[in-house]
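Contents: one structure, followed by commentary.
Only a single protein chain was left out; the remaining protein chains are all shown in position.
Up next is chain A:
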Amino acid sequence: MAALFKARKALALCVNGIRRLSQLAELPETHQILRQTCRDYADRELSPIAGRLDKEHSYPGKQILDLGAMGVMAIEVPEDLGGEISRGCASTGVVVSVNNSLYIGPILKFGTEEQKNEWITPFSTGEKVGCFALSEPGNGSDAGAASTLAHQEGDEWVLNGTKAWITNSWDASATVVFATTDKKLKHKGISAFLIPMPHPGLSLGKKEDKLGIRASSTANIILEDCRIPLSNMLGPRGAGFKIAMQTLDSGRIGIASQALGIAQASLDCAADYAHKRCAFGSPIGKLQGIQFKLADMAVAIESARLLTWKAASLRDSQKPFTKEAAMAKLAASEAATFCSHQAIQILGGMGYVTDMPAERHYRDARITEIYEGTSEIQRLVIAGQVLKEYQQ
């Protein structure tokens, strides 16, 4: 009797699982249409200029405006869209992702109505972009050790300190900044603030000369007696660490999509080449060595894609998604570096020169394993969740 009951339950779980899985295998219609729009835009407007943007380190201003007009600069979670955009140009993809997830994201979730009007509305059209200032020269992964300080003087907050590695910094009109308001409370003493750019007391360090995503600007943000009104605090005092972590959870889905886009672009490039390049009398796609590589790339991408969609789907249904987001980001970024590496191998010498996009994908992919939480941090997050599931 008990066995029958168990079997029925298992069957029900199985059926539910299948239904959920099939819903996941296909994006809903609206997402498919938007994905097609982004794919078309990336193919027509981003791919042709990506090489030049990378070489000149130039910010894709017009393209960001175009994307703004399409509504892409201010959607809640750009799961599949960040991917399609990054398939065209990874730098543009990161500008879109940071603006959406890391800048608009926390304000949407933790901001007051006035803050949303002031700090989100002008940033949804592509005319203005924002950034997210958490890392410092002294701490990246160790986010709880924020040495940037904020103290109150009358009706102002005064901020002092330096933030490092800030994406969009040279092109942004505002930033979310995390600073310690109560040192004794350690990570519970960090608060979030909104600072317009430019602003007295806020200056930018030199633009970093990066390996990849070169069309997006990365620099230090230096705060010296930077004064902002009290109303510029985002969320409650001391909630900064929580806001940062929750924001990064969502941001991870965006970065996972970006990594997927780069990985997909690498596979597209490699598979196309395998059809055309002949060696030993036939296209190299006929050689098992090449086929094994393509198969491994395809599996890595598809697994990471499903993880990303699942994380996004959980977030959409307001279910906990921390573990899945970390898994998605980990899988996708490792897929990006793997696929771009293999793509160069398949292209051989052609993969090493700028005539083909493979070398740019290789350089662009590398950062996805580092920012918005290193792969090591993602593993800690996942392990933490797994251990929690098995507790008592």
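Here, a residue touches a chain if its C-beta (ideal position, glycine included) is under 8 Å from a C-beta of that chain, and two chains touch if they have at least 3 such contacts; residues count from 1.
Please note the rule applied: contacts and distances are computed from a predicted model.
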- Item | Chain excluded from display, named as in UniProt, from "6-phosphofructo-2-kinase/fructose-2,6-biphosphatase 1", "Band 4.1-like protein 2 isoform X5", "PAR6B protein" or "Electron transfer flavoprotein subunit beta" | "Electron transfer flavoprotein subunit beta"
- Task: Would you mind spotting which of A:T30, A:Q288, A:S317 or A:Q392 touches the chain that isn't drawn?
- Result: A:T30
- Can you work out which residue in A:G51, A:G71 or A:P283 touches the chain that's missing from view? A:G71
- Query: Which chain A residues touch the hidden chain?
  - Reply: 29-30, 32-34, 36-37, 40-41, 69-72, 75
